[in-house]
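With one protein chain removed, the remaining protein chains of the complex are shown where they sit.
Up next, chain A:
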Amino acid sequence: MSRNTVAGWSFILPNFLGFALLTLLPVVVLFYVAFTNWNVFGVAEWTGTANFRRMWDDSSFWTALRNTVYYAVFHIPLTLAAALGLALLLNRKLRGVRFFRTIAFFPYITSIVAIAVVWNQLFSPEYGPINALLGAVGVDNPPGWTASATWSMPAVIIVGTWRYMGYYMLLFLAGLQTIPAQLYEAAETDGASPWQRFVHVTLPGLRTTTFFVTVLLTIESFKVFDLILVMTGGGPGQSTLVLSQYIYQKGFEENQFGYASAVSIVLFGICFGITVIQFMVNKRRNS
């Protein structure tokens, strides 16, 4: 072994050991446990594909999957639009722009529990200011928000979008700064309207950033957990129960670690599959 190889390994090893021990090994174990019946104590009993077959007849699993997709389908485009809108607005040379950028980023660094408490009070059907406002503008029957099985998911999506838009705005801002100013000048000289400049200069210039943001947002949306756990706990009923919470419930509350691991694999498969498709679409578009 050459001296350089030894040096190289010595740099990689500490990090790799940490990764192997804390990430790789648990993931490998997860794949094994998914095919067993295991309640943490004692030996895991090998049950083959029983956990996956059980999922097929488990209406709660399908409810959780449906709710996860519901959240993702609305949360992704809404956050994308809000983040891009904010980035365009705050990319100008305005007085106090830094202050507004900080404000927009603020929800992302605020404690999730504080967010849940405040938003739940805002959403309170009887005493909340949101419904008071809706009442003031003539809405006779304002929604029940987190207290209603129909409106709980929209409420969570609104808060989710509000929380994450600042972070993705920052990524879009970085992307916007890489677009050469000459392109805008040239477009303006050619008589392009602001909308045409946005469609033909800004959007193509942001393609890499948009792709990156979409991939991150997709994974984040499918894995949503803490926000829903503290805002609604999955309720009322099962109206906001999502896959990651279902995994937690089966694993840590009911001690069915085999089944919880199997559901985790399905969630992993969904995230992985969608990301691969996004990469393929992006590659085709680029070529």
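Note that contacts are C-beta pairs under 8 Å (C-beta built on N, C-alpha and C of every residue); 3 or more make two chains touch, one makes a residue touch a chain; residues count from 1.
Assume contacts and distances are computed from a predicted model.
Peer 1: What does the UniProt entry say the missing chain is called, choosing from "NADH dehydrogenase subunit M", "WD40 repeat domain-containing protein", "Na+/H+ antiporter subunit E" or "Multiple sugar transport system substrate-binding protein"?
Peer 2: Going by its UniProt entry, the chain not pictured is "Multiple sugar transport system substrate-binding protein".
Peer 1: Can you say which of A:Thr23, A:Gln121 or A:Thr178 touches the chain missing from this structure?
Peer 2: Result: among the candidates, A:Gln121 touches the missing chain.
Peer 1: Per the definition of touch given earlier, which of A:Thr146, A:Thr161, A:Thr214 or A:Ser244 contacts the omitted chain?
Peer 2: A:Thr146
Peer 1: Which one touches the absent chain: A:Thr23, A:Ser60 or A:Thr178?
Peer 2: A:Ser60
Peer 1: Where does chain A touch the missing chain, residue by residue?
Peer 2: So the residues of chain A touching the missing chain come out as 39-42, 54, 57-60, 117, 120-121, 123-128, 144-150, 233-239, 241, 249, 252-256.
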